[in-house]
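Our next item is chain A:
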Amino acid sequence: MNIDEVSRVFKDLKSMIEPEAQISILSSNRLIITTSTDKLELIANLLKNYGFDHVKSVTAIDYPMKNIIEISYLISSFNNLNLSKIILTLKTLIDRNKSISKSLYKVWPSVEFLERETYDLMGVFFEEHPENTSLILPEDYKDIRPLRKDFKLIK
Partner candidate 1 sequence: MKTSLSKQQDNRKEIELFIGPQHPASGHMRFIGRVDGDIFTNFIPDPGWVHRGIEKIAENRKWIQIIPLVERAAILDAANMNIGYVIALEKLLDIEPPPRAQYLRTLLCEINRITSHLYGFGIAGIMIGSSTFYMWPFADREPLIDIAQLITGARLTYSYMIPGGVRRDLPQGFKEKALKALKYIERRLNNDYFRIFFDNPVTKARYQEVGVLKRDDAIRLGIVGPNLRASNVKYDVRKVEPYAAYPELEFDIAYEKEGDCYARLLVRVEEIRQSIKIIRQILDALPQGPIIHKKYEKLVSLRKLEEYQKTGIFGLPAIFTVLRPPAGEVISRVEAARGELIFHIISTGELRPYRLRMVTPSFRNIVLFRELISGARVMDFPAIYGSIDYFPPESDR
Partner candidate 2 sequence: MEIVDLILNILLHPSIFVPLIFPGFITILIIIILLIWAERKVAAKIQMRIGPLYVTRRFGGILQLLADLLRYMFAEVITSKDSDKFIFIASPIVALTATLLPLAVIPAGSLLGIELIALRTNISLLAALALSSLTPIFIIIMGWASNNKFALMGSLREGHLMISYEVPLYLSALSVAILHGSLDIVDIVNNQQRVWTVLINPFAAFSFFISVIMSTSRFPFEITESDSELVAGPYTEYSSILYGLVMGVPYMRLYVFTLLFVDLFLGGWYPLIDGFSSITLIIKVLIILLFSVFLRSVYPRYRLDQAIRIGWHILFTLSLISITLSLLIIGWVM
């Protein structure tokens, strides 16, 4: 994919989402959009209308020092072949102690199991998600969620 097309998409998105969110380029065909939790659904709807039709991954990263958890949605497209060459990261930061975020299930149904897994392994509660129940760990799991940084494997 040539650089022109990425920069065209970049410009389109920039004009579309600013000033609610910031967009930057990570590498040749990886874009990053950063936004706050309450604007997340708005931005997601804009992106969906632009042509990004599914979510590839929901990655939650724990930063105990900064007291935040970063949630990245990796978004791309199956329908639009130009967009499918781009992976767009939609990032939001949430408070680590509360760890409540807004579910994007209404925008992209493909996040369902990814968000459920994030809830299970990272302990991030997604509001308005149809099923915030354990998926992978045993149902009676009580400990700290394993992907948090303060969960140590060998004591």
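The rule we apply is simple: contacts are C-beta pairs under 8 Å (C-beta built on N, C-alpha and C of every residue); 3 or more make two chains touch, one makes a residue touch a chain; residues count from 1.
Candidates were picked such that all candidates are chains of the complex that A comes from, given by their letters.
Bear in mind the structure is a predicted one, so any value in this text is a computation, not a measurement.
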Complex member in contact with chain A (any copy), out of 1 or 2: 1
For the chain A and candidate 1 complex, residues of the former touching the latter: 1, 26-27, 29-30, 53-57, 59, 61-62, 72, 74, 78-79, 81, 84-85, 87, 89, 108-114, 117, 121, 131, 133-139, 146-147, 151, 153-154
